[in-house]
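Before we start, here is the structure in question, set down as structure tokens.
Every protein chain but one is kept in place in this view of the complex.
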Amino acid sequence: MTEVSVEAPNSSDRLALIRERLQGFARARDWGQFHSPKNLVMALTGEVGELTEHFQWLTEQESQGLSGTDLDDIREEIADVQIYLLMLSEKLGVDLLQAVEDKIDKNERRYPAERVRGSRRKYLP
Amino acid sequence: MTEVSVEAPNSSDRLALIRERLQGFARARDWGQFHSPKNLVMALTGEVGELTEHFQWLTEQESQGLSGTDLDDIREEIADVQIYLLMLSEKLGVDLLQAVEDKIDKNERRYPAERVRGSRRKYLP
Amino acid sequence: MTEVSVEAPNSSDRLALIRERLQGFARARDWGQFHSPKNLVMALTGEVGELTEHFQWLTEQESQGLSGTDLDDIREEIADVQIYLLMLSEKLGVDLLQAVEDKIDKNERRYPAERVRGSRRKYLP
Partner (left out) sequence: MTEVSVEAPNSSDRLALIRERLQGFARARDWGQFHSPKNLVMALTGEVGELTEHFQWLTEQESQGLSGTDLDDIREEIADVQIYLLMLSEKLGVDLLQAVEDKIDKNERRYPAERVRGSRRKYLP
């Protein structure tokens, strides 16, 4: 039997590697005890709140031309949201990409282009 | 054996396809006009709110044993959050997976395992 | 003139009555068991999410001219947020109006008018 490092990635897929890193990160810090789905949903809320604070006083137009440290900070908040969403999906046994693909299928059936074109009324997922 | 195995597409390819579908979906409905980064952040908030409503009266333990239609509904809310996060990243020119990998790097430096083990105090990303 | 005018009840009295009604409402339904501060914060998130959904595709200008059923719906979401904020304060033993007055005092010291006038940069409570 050859020795294998406990932390060696067992996948070449990028998202799978990210998931493994997140699991290893929490395990090394014994933080799994805090990561119930309920708590992870709250953590997601906290991060979306931080993301929102970057946008709340901007006009829509200003929000379209972000760069520099503003964008760097926002990029980091987006990463935090994504990290908690991955952790939540993992805990719940949800295949995140499959869930997204299924939801796009559903939205395509639910909002026929010819009926909702240009209207924000029909558009609440 | 020289045959190339029929592999599942990797996540980067799947994500690229998902991004294309989301762009086509908005274009066909002329909804791009509503999708400023500011508005997409608000849409993200709305979806996290819906996700939260599924968890607010559950105990942590109950949140760990979800199944059936509860889990189906939650899976869909998670997909909605992911969809808006992808659209937001796209609009801002943020490479989502790279942002996540960079943030995990940063968190690993910021929270040395031996110093924060088992403590929720140190742990606010 | 010595007659006591029939005044509208003052807001402190009205708030006290509202608090009593909310307590009675939860007690009659045996819902106090769900109302831990943690859960009430999640409920608050859910309601802010619903409120947000009414605004996410509006321009700022459109958000200033709301009326009719749109405004009626928004008025109800605002009430829901207020209700959970009152319940949360109650559970935590926080005097809500006093907390607000103290925070305004603090903000007045923290953001001297002459230094922050017209700038959104200085302005994150």
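Order of writing sets the labels: A, B and C. Residues in every chain begin at 1.
By our rule, a contact is a pair of C-beta atoms (placed from the backbone, for glycine too) under 8 Å apart; a residue touches a chain by one contact, two chains touch by 3 or more.
None of the values given here were measured: they were computed from a predicted structure.
Considering the intact complex, the chain excluded from display touches A, B, C. Looking at chain B, the residues touching the absent chain are 38, 41-42, 45, 53, 57-60, 120, 123-124. Taking the complete complex into account, residues 34, 39, 42-43, 45-50, 52-53, 55-57 of chain A touch the chain not shown.
On the side of chain C, touch with the chain left out of the figure occurs at residues 10-12, 14-15, 18, 21-22, 25, 28-31, 33-34, 36-39, 41-48, 51-52, 55, 58-61, 63-64, 66, 71, 74-76, 78-83, 85-86, 88-89, 91-92, 94, 96-97, 99-104, 106-108, 111, 113, 116-118, 120, 123-125.
The rule is short, and it goes like this: only the chains that are shown with their structure count from here on.
If you average the CA atoms of chain B and of chain C, the two centres end up 30 Å from each other. The distance from the centre of chain A to the centre of chain B, each centre being the mean of the chain's C-alpha atoms, comes to 2 Å.
Touching two or more other chains at once are residues 34, 39, 42-43, 45-48, 52, 55 of chain B.
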